[in-house]
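To start, the structure under review is shown below, and the notes come after it.
For this view, one protein chain was removed and the others were kept in their places.
Lettered A and B in written order, each chain numbered from 1.
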């Protein structure tokens, strides 16, 4: 197990470096210009000077190397400094966003809470709903509950969030005025009323997202339960006179949860990645919205860093999922 | 969550050990091809018929495809292109069943044009992703020497953040491709290949798992022992037997591709504004949602309905093709 984890970790390094290179090259080929959004009243010579000030004049390999050094050495140093009040990173140039000439990590740190609040809550809510629904649907396969559940989850799959999101805004925020239509990121929860307001402004995006995630998870839970319910050990358990409740809730559930837990782990990077469309629709200025604006503004350092962080998270959680699978399921042996 | 993606078949957790374990279970009953390929498909159809949702889904999907493909024969597509200022923002009427937009273009005609693009994107992107996925899956599963490299390659793709990359790719290659192929073909090719290239990994993994198990089965061993060349074994014996998982992932692939395309259009990175697709029409309709809600509803419902019906078909197919469930 340990050697397996270690081997995978070692392998992750070249993978990640390769991904960084792929992302960099893709962005390098992009025909966009970070100065495109500057008004036409700013003359071209000035724009050229601004481009030089961003470091665009340097050749691509040097910029890539600089980025690698900044990402893997200077930024961790900065985090260390921040935590322990040391000064190792002083005077070293951090990864600078082209939009605002500020270090990208400061901006990312600002955005993470919003995304975690909204997307994270949606994820938790979805897990809490999906597991019981999946269990019951499988246990009563083809019952009315199962049919209805299937239909609802199918709707959850099929209605894209840019449709459902817009719909719930118009119904609940504009017509009924129950919830705000724009998410206030500066809101501070310091008393009960503030907490209620936070719940209200989170309600719509969480609802839309949770519907989607619930659909995926409950389908998976149901399939996994069905697989196990047909197994011989279930028949044996029933035959030896165990109560139905303990057969299903202990024996079957435990075994069915193994793949579901790994699926949940695999979904976590996406919680950090933010729900790009949902954030856009509900004006939750989180990581997803940050990425979209950076792409639109041709802010290459920001896009590069964000996509790379996503890649790191995906690789990491893939590994965690594999290890979890190995721990939870003794039948699996990683040599 | 990456909203545009549908990580429905989350096999990402599987490593070699897992695949082998599950594959052993799956291959419990041999599918004997030689005795009755036809009767097997009849069985599948019989089973499929009993799945009401799948049957209705298939009917709806075919109906939509028919309307979209054959509609222009009876409904002048020019109505959706030519503006008619005197008749703008009209409601539903006989002359314009879905009303007209802000330039007086017939929304029904635009919906059909948009549907052709959206469905074409869905089908082509699915085809591309299935071809790549199957190729890599079969090669990796069948040839031990290639397995490691190809699966690491697949892992690499799985580790890429897809939606952001898709956005970047679209932004990137949009101009060069439009320059070579013209706006419509260029962006069509771009979106189709972008979606295809970023969605084949699940198919590859599933196919590989199946092939690994099949390779050890008696009929394949028999074929190889009499000296059948690998190419023949693959085309005659392996491919037909992995057809069912491929078909299931293909149906679901159409749905994913359609949603991805509309998501891109919704973010303003898909087809240009004067080029109708369902996602684009929906995006254009959003500001008018309160005045002319039908402008959002029609494309929204079209996308949802197509995806819903395809999902039901996929569900039905999965049940019908799984020999363990068949006949239950």
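Note that in this section a residue touches a chain if its C-beta (ideal position, glycine included) is under 8 Å from a C-beta of that chain, and two chains touch if they have at least 3 such contacts.
Keep in mind that, in the parts below, contacts and distances are computed from a predicted model.
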Review point. Per UniProt, what's the omitted chain called: "Fe-S-cluster-containing dehydrogenase component", "Oligopeptide-binding protein AppA", "CoA transferase subunit B" or "Glutamyl-tRNA(Gln) amidotransferase subunit A"?
Key: "Oligopeptide-binding protein AppA"
Review point. Thinking of the whole complex, not just what is shown, which of A:15, A:147 or A:296 touches the missing chain?
Key: A:296
Revision key, fill the gap. Of A:86, A:100 or A:246, the residue touching the omitted chain is A:100
Exercise for review: Could you list which residues of subunit A touch the chain missing from the display?
Suggested key: 31-33, 35-54, 93, 96-97, 99-103, 106-107, 110-111, 173-174, 177, 180-182, 184-186, 280, 283, 285, 289-290, 293, 296-298
Point to revise | Footprint left on subunit B by the chain that the document does not show | key: 82-83, 85, 89, 102-103, 171, 174-175, 179, 183, 272-274, 284, 286-288, 290-291
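Rule of thumb we're sticking to: only the chains that are shown with their structure count from here on.
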Point to revise | subunit B residues within the subunit A interface of the complex | key: 1-4, 6-8, 10, 12-13, 15, 17-18, 21, 53, 152, 155-156, 158-161, 163-165, 167-169, 171-173, 175-176, 255, 259, 262-263, 266-267, 279, 282-283, 286, 289-290, 296, 300, 303-305, 307-308, 311-312, 315, 324
**Study point:** subunit B-facing residues of subunit A, complex
**Key:** 11, 15-16, 18-19, 22-23, 26-27, 29-32, 119, 122-123, 150-151, 154-155, 157-163, 166-167, 170, 174, 209, 212-213, 216, 219-220, 230, 259, 262-263, 265-267, 270-271, 273, 275-278, 280, 291-292, 295, 303, 306-307, 310-311, 314-315, 318, 321-322, 325-326, 331-335
